[in-house]
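One protein chain is absent from this view; the other protein chains keep their places.
So that you can tell them apart, the chains are marked A and B in the order they are listed, and the count of residues begins at 1 in each.
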Amino acid sequence: MTRQATPGEPSIWNNVQGIAFGGDYNPEQWPASVRLEDLELMQEAGVNFLSVGIFSWALLERAEGQYDFGWLDEVMDNLAGIGVKVALATATAAPPAWLVRKHPEILPVTADGTVLGPGSRRHYTPSSAVYRRYATGITRVLAERYKDHPALALWHVDNELGCHVSEFYGEEDAAAFRAWLERRYGSIEALNASWGTAFWSQNYGSFDEILPPAVAPSTLNPGQQLDFQRFNSWALMDYYRELVAVLREVTPDIPCTTNLMASSATKSMDYFDWAKDLDVIANDHYLVAADPERHVELAFSADLTRGIAGGDPWILMEHSTSAVNWQPRNQPKMPGEMLRNSLAHVARGADAVMFFQWRQSFAGSEKFHSAMVPHGGRDTRVWREVVELGAALKRLEPVRGSRVQSRAAIVFDYEAWWASEIDSKPSVDVKYLDVLRAFHRSLMLRGVTVDMVHPSAPLDGYDLVLVCTLYAVSDEHAANIAAAASAGATVLVSYFSGIVDMQDHVRLGGYPGAFRELLGVRVEEFHPLLAGSQLKLSDGTASSVWSEHVHLAGAEAVQTFTEYPLEGVPSLTRRAVGSGAAWYLATFPDPDGIGSLVDRLLAESGVSPVAVADTGVELVRRRSADGQGFLFAINHTREDASVAAAGTDLLTGEPFAGVVPAGGVAVVAEG
Amino acid sequence: MTRQATPGEPSIWNNVQGIAFGGDYNPEQWPASVRLEDLELMQEAGVNFLSVGIFSWALLERAEGQYDFGWLDEVMDNLAGIGVKVALATATAAPPAWLVRKHPEILPVTADGTVLGPGSRRHYTPSSAVYRRYATGITRVLAERYKDHPALALWHVDNELGCHVSEFYGEEDAAAFRAWLERRYGSIEALNASWGTAFWSQNYGSFDEILPPAVAPSTLNPGQQLDFQRFNSWALMDYYRELVAVLREVTPDIPCTTNLMASSATKSMDYFDWAKDLDVIANDHYLVAADPERHVELAFSADLTRGIAGGDPWILMEHSTSAVNWQPRNQPKMPGEMLRNSLAHVARGADAVMFFQWRQSFAGSEKFHSAMVPHGGRDTRVWREVVELGAALKRLEPVRGSRVQSRAAIVFDYEAWWASEIDSKPSVDVKYLDVLRAFHRSLMLRGVTVDMVHPSAPLDGYDLVLVCTLYAVSDEHAANIAAAASAGATVLVSYFSGIVDMQDHVRLGGYPGAFRELLGVRVEEFHPLLAGSQLKLSDGTASSVWSEHVHLAGAEAVQTFTEYPLEGVPSLTRRAVGSGAAWYLATFPDPDGIGSLVDRLLAESGVSPVAVADTGVELVRRRSADGQGFLFAINHTREDASVAAAGTDLLTGEPFAGVVPAGGVAVVAEG
Partner (left out) sequence: MTRQATPGEPSIWNNVQGIAFGGDYNPEQWPASVRLEDLELMQEAGVNFLSVGIFSWALLERAEGQYDFGWLDEVMDNLAGIGVKVALATATAAPPAWLVRKHPEILPVTADGTVLGPGSRRHYTPSSAVYRRYATGITRVLAERYKDHPALALWHVDNELGCHVSEFYGEEDAAAFRAWLERRYGSIEALNASWGTAFWSQNYGSFDEILPPAVAPSTLNPGQQLDFQRFNSWALMDYYRELVAVLREVTPDIPCTTNLMASSATKSMDYFDWAKDLDVIANDHYLVAADPERHVELAFSADLTRGIAGGDPWILMEHSTSAVNWQPRNQPKMPGEMLRNSLAHVARGADAVMFFQWRQSFAGSEKFHSAMVPHGGRDTRVWREVVELGAALKRLEPVRGSRVQSRAAIVFDYEAWWASEIDSKPSVDVKYLDVLRAFHRSLMLRGVTVDMVHPSAPLDGYDLVLVCTLYAVSDEHAANIAAAASAGATVLVSYFSGIVDMQDHVRLGGYPGAFRELLGVRVEEFHPLLAGSQLKLSDGTASSVWSEHVHLAGAEAVQTFTEYPLEGVPSLTRRAVGSGAAWYLATFPDPDGIGSLVDRLLAESGVSPVAVADTGVELVRRRSADGQGFLFAINHTREDASVAAAGTDLLTGEPFAGVVPAGGVAVVAEG
């Protein structure tokens, strides 16, 4: 843990004023006249923070050892001149053509042996010793050159590690995997026991015999698959650490980070593990335009990011002013949506709002990705909204450093996600995030803020703890959850949780082994539903995906199945535990069913909404160290909406009159 | 033909008592205490037969030449001690890691050149000389060690040959393919003529120039594709024969087999050809949970297995007690379904009921596959039903060795299946099994048992012969079918039959060349239907997939097309032939249409149901050599059902009262 910030204090990750505002800046794509205009426009918009040099290696080191820093010197000086701070990149996210030509062995290899070539980006494997040598080389040169530059505020290490490719199957990866396994297990006997290699004649005589789980005739050993996911997540971070070691040596006072992609779509990296090595959490987030509830997904991703940050303020390192270019149909943002998105991130803990990118490219793969300065220039809605956002963020300076607080938690574990979605499970419809996000959504719609916490985290601050599809769990983490119930919390566990230990070994004697005692139930057999089918439960609730043969063993039935062959079998149970309670949910209710259950759980646990407001208003409260509350109220409807709150709306500077206009936002400094 | 059994006599493939009962036993996955409990539970369930060592190579030969038989000695001795007989495996279905590391050239290669690696199972090509050397090595060691062991009853050679991978494209496969072709054709001129290589400049100057039909710019030569399928089926069996040669040398009195996967889903192996080399037919069968008529598919597969066995009793080597783990949604079996499935197999000729596997794994790819002893242990429905099944099978001892008899036959030919589904046909909707299974289903629903026979089989025992989609047929086999009609049988031929000879050469002069004379029709042109479209026929029947321009040439029209451009063209014809008749079906009627046609064919041929019963009761009769009939009545409904039969219900020991309870089974020893 190298995190250097103190909670509640101004973050050290930049020394800019107020909520940071800016984006990726790629001046190398533009002529001098445009770069000059950039400086004016940045001042007009109130930009104070930029990421520079992310994809600049080929122009900084034009051939091996031939450096060209002239353009970057000028950019850094000019930015310093207008008071903009810089997150300077290590420039390593895309190796130059000369390096690929000299060392094609740095290229990533897929599961079927295909080598992924250059011509796009991220064409290297993090386990390549050669690549690491060159990457640390350019990193050191950059660090030495700019270590004393007044614009330098943060190191942006590489970029979106694990994007596009997050599993690496080359020979050097295989060797690194073997070494990692040897460190993990110590002996080959321990590995054989963990992977259950007695099955299908998979026993290994030595670590040398092990390969990555590449294409094979049939399904691969699940222990091997799970460890390979762990290894790949580790290998990316290990590469990060090697670059950071150089930076810490040269610039010990400059914090380091890399931009995560925490969201419902990123599965391969264990960001809770990664967080230990980041001085500040930075995240990139993009809406899925086709999702009519995309602001709900945004809230989930932002809450997850705050969870990864351990509650500390974080940087929104990238989002978009309008359309992206990589979805099938790239709808632009609606009027006001960019402001709502930006302030929703701030509401949920961001102290910086940044975009990809400053100026929309005229060439290359992302030329139809929106930017702060669009193709159409200043006479556009996008530019006007950028200027408006800059002004708004300036007014939110008091919010900076404050923290979101919550009495409800959802347990989140990337390892459980990985394990639960390896092949050969009872049903492909069991997806780690589905039940979890259904609860998150239902709580959000009710104005209840929820923290996403790792199963190892202390749970004593929470009155409501939700454990969803936590297929794999260690004894220790299961005990942590049980202790929360004993201590008075309402704990709900959903089906397909606690089935295996962290070696993916089934806990025998009846499911869900890790929580059987806590919950007071014993499940005899799973009854996943066929595609498209639904069940009616005893109270009329509709459910899908899953049912199972539950026996009571201490719990009471709250709700039952009604259909053959499970008529009368419990579908929802409750057991009083210590001063709390443990609920078990054995099916996936529809949104109304989830809502009713959430109401019940909120009532029992005493967790209440942040504020009272009309439907469609997103509500979150940040609170500063001195107790000042800031209520964010974001109106996602196209009608004005009432919010019961009193204080000053920081965005207007006026007393808050109880109404948030259609599509608008209020940030009420309460009291 | 090395089959050693005499029909009607007790089979020699095991020397267990009654109907054999058991499953795959993998004790190497478990500690000693569990292995001890196994012995108790086996006795409780009445297990008397187990397959052992299928995936044990890596634990038997832990490094090259370093054997560890201690655990297997103990298992064999313990099983012998409780009277359980063993089908001992050659352990060759998954090469150990040390062998793959030393000889990666044994790995299978796909059509696009991808090498399939280790980490799952079946990662070898049967044409690898190195692999054969090692596989015969471990086989010989096992045979020598256990040749006199009292538990040894049968050799289980390798496992599910052709599963996962059944086409092999490596260099050694190519060489074996060339050698096979040279033996088949004798001269390159004969091959060129057979494959029609004058088309697209594909002429070969010598066998050395030939490659497997791997990925190419466009569609590959169909003769080459067909021969490659023949070759691959042969290569797997040739490997089998090499292992069996060792076993016969060491243990001449122990029969040998390998477990087939005969069903609607297995296409690549010509099991009618394979049967010649198996001492007893063994089959694995798994339900498709999402199929509401999965018992109909089971009946088809069991009838096909009996056909492959030439009517002899066979071993159901694997099925499941409940859910499997490899379908998208693995629904468990319903209460009583395992018993119905098991006895349906027995009804259709099985003298052994075995499961994968004895005890459900706690690790590995198949840990969510049901077993005889589930994760939940003895206090489960599955275990109780296993014990019940064991008792039922004990009561069916009189059935053992009896044979199913039928007066109706469906002609089945894997080569015709292969040829009919090679690319570049008139319609992708023409699937070999579709019409065939529609007739099988319709006959089954009417209580008529049908044999699946190879076109080379004598047909004189049959009054009704169905020839469905027999696209490719030899002159000799076509004559065999025609002779059946002349001799009095009702023969029906469906569209896209008799189109080509076994070289895939079109029989010119009008379709269906091989049956034109027999049927008295001439087809001028095919009119396959567009996706999703349907036709109305003259009697109101709906049909799909196919129509064609049929001219009468001796036959009479029974039914006609009604739509442009085929208004008035015959869709169903009949020609009196000798003392029989030949019908031609030129379209694919819907189930009602198939049903009406079946009624007509049954009336004409005089073939009648096994018994009279309520709808939903599956009926089959086995008859012993001494004439004793055993009527199996399996009630697939959730209501009690009447069956007109008299005698003793073997399952209860009581006189059969004419009613089979909801979901139940009766086995009536008639008379």
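Note that in this section contacts are C-beta pairs under 8 Å (C-beta built on N, C-alpha and C of every residue); 3 or more make two chains touch, one makes a residue touch a chain.
Predicted model only: the values in this text are computed from it and were never measured.
Residue A:364 is the one among A:81, A:186 or A:364 that touches the chain not shown. Touch with the chain omitted from the figure is made, among B:21, B:526 or B:656, by B:526.
The chain not shown here is touched by just one of B:43, B:78, B:197 or B:642, and that residue is B:197.
Interface note for the absent chain: among B:462, B:511 or B:632, the touching residue is B:511.
In the complete complex, the residue from B:105, B:242 or B:429 that touches the missing chain is B:429. In the full complex, subunit B touches the hidden chain at residues 112-113, 195-205, 208-211, 213-224, 423-429, 503-506, 508-511, 522-531, 549, 564-565.
Residues 26, 28-29, 55-59, 62-63, 91, 93-98, 100-101, 108, 114-123, 163-165, 289-290, 322-323, 325-326, 328-332, 334-335, 361-368, 374-377, 379-382, 638 are the ones on subunit A that touch the missing chain.
Criterion: only the chains that are shown with their structure count from here on.
Rounded to a multiple of 5, the C-alpha superposition of subunit A onto subunit B involves a rotation of 120 degrees.
Centroid to centroid, with C-alpha atoms defining each point, subunit A and subunit B lie 49 Å apart.
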